[in-house]
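Of the protein chains in this complex, one is absent; all others appear in place.
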Amino acid sequence: MNRFLIADRAVDIGALRETLLKPEAGGFCTFEGWVRQTNDGRLVSAIEYEAFAPLAISEGRSILDEVMERFDITAICAMHRTGYLPVGDLAVWIGVAAPHRDAAFKACRYVIDEIKRRVPIWKREHYVDGQIEWVACHHVG
Amino acid sequence: MNRFLIADRAVDIGALRETLLKPEAGGFCTFEGWVRQTNDGRLVSAIEYEAFAPLAISEGRSILDEVMERFDITAICAMHRTGYLPVGDLAVWIGVAAPHRDAAFKACRYVIDEIKRRVPIWKREHYVDGQIEWVACHHVG
Amino acid sequence: MPRIELEYFAQLGEQAGRRAETRETSETTAGALYEELRAAYGFALPAGQMRVAVNAAFRPWTQSLKEGDHVVFIPPVSGG
Partner (left out) sequence: MPRIELEYFAQLGEQAGRRAETRETSETTAGALYEELRAAYGFALPAGQMRVAVNAAFRPWTQSLKEGDHVVFIPPVSGG
């Protein structure tokens, strides 16, 4: 089980989690990224995410393939939103089931770090003062 | 926000998660422990958890207090089940919201490690072959 | 002799054949009480592999006991 989704509307994460329930898994780790109300000291009202979807999906799948190979895990799923997300909205969700907790934590962390490093998704922050800006990169794409 | 629960029946983890949604949090990490179908090569049908509840709760709260002090996090909640849990059931749930992901991951990991190390909860495994055994300790209690 | 409230968890409950009891004892510390009970019930675990809680708080084995104290011996934990 290994699935990477780009979604242009809210996703039922309870349903994603259920796809990962496996009797051979004893540990399950999730990471969620939420739109935070401040960034670098500025008040944020929303974030707009744009993805180059075909490449984001293939690059996301590559990350999940790497994770299945490197860590002793049972099943994994990751989802990234696109579109306009107000503060508090879910921007990214990653769930990893594994026989033991160490692999679940490490694989989950690896996926979010790699998504931020390599998946062609960009965010534009909308500030409370009305300004709108493409966010300076985490990394060279 | 800092809450440690011992529950003798299934808990709505969606509701627990909702108590942790905070506009100042950008990262959210959860860990779930599930009853796994094998342990040390033996086929498991269920696990029975027993807790010395008053001490488990105060020790659990101490762990969460330590976490709030050591890591830059916004809110945290942990829940541990007692009773008879068949394979696939949720035995433990931990959720941590933080401004940034690094603290969310580290705090979540710290809590599950410390629960296993110090909280007075014991498990008895029921095997498919009908045997029942108290599980050899993770650690001196 | 003080009466002590005892509760037994995990393998101690099985070995004692009960979950709880009220017991009069002439022993004056938690450690000595455990040795008395170990002799009575054949508890497998030595005190050195356990901890003790008095009135729902962890205490040293040298903790002295008084009438009505609630004592729980804590075998190695296995939650999570």
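We just call them A, B and C in the order they show up, numbering each chain from 1.
As a working rule, a residue touches a chain if its C-beta (ideal position, glycine included) is under 8 Å from a C-beta of that chain, and two chains touch if they have at least 3 such contacts.
Predicted model, so just to flag it, every value in this text is computed and none were measured.
Although one chain is omitted from the display, it touches the following shown chains in the full assembly: A.
Note that of A:22, A:80, A:101 or A:126, the residue touching the chain absent from this view is A:80.
In the complete assembly, the contact with the undisplayed chain comes from A:91, out of A:64, A:77, A:91 or A:104. Mapped onto subunit A, the footprint of the missing chain covers residues 33, 49-52, 54-56, 58-59, 80, 91-92, 112, 115-124, 134-141.
Keep this in mind: only the chains that are shown with their structure count from here on.
When each chain is reduced to the mean of its CA atoms, the one lying nearest the mean of all protein CA atoms is B.
The centroid of the Cα atoms in subunit A and the matching centroid in subunit C are 49 Å apart.
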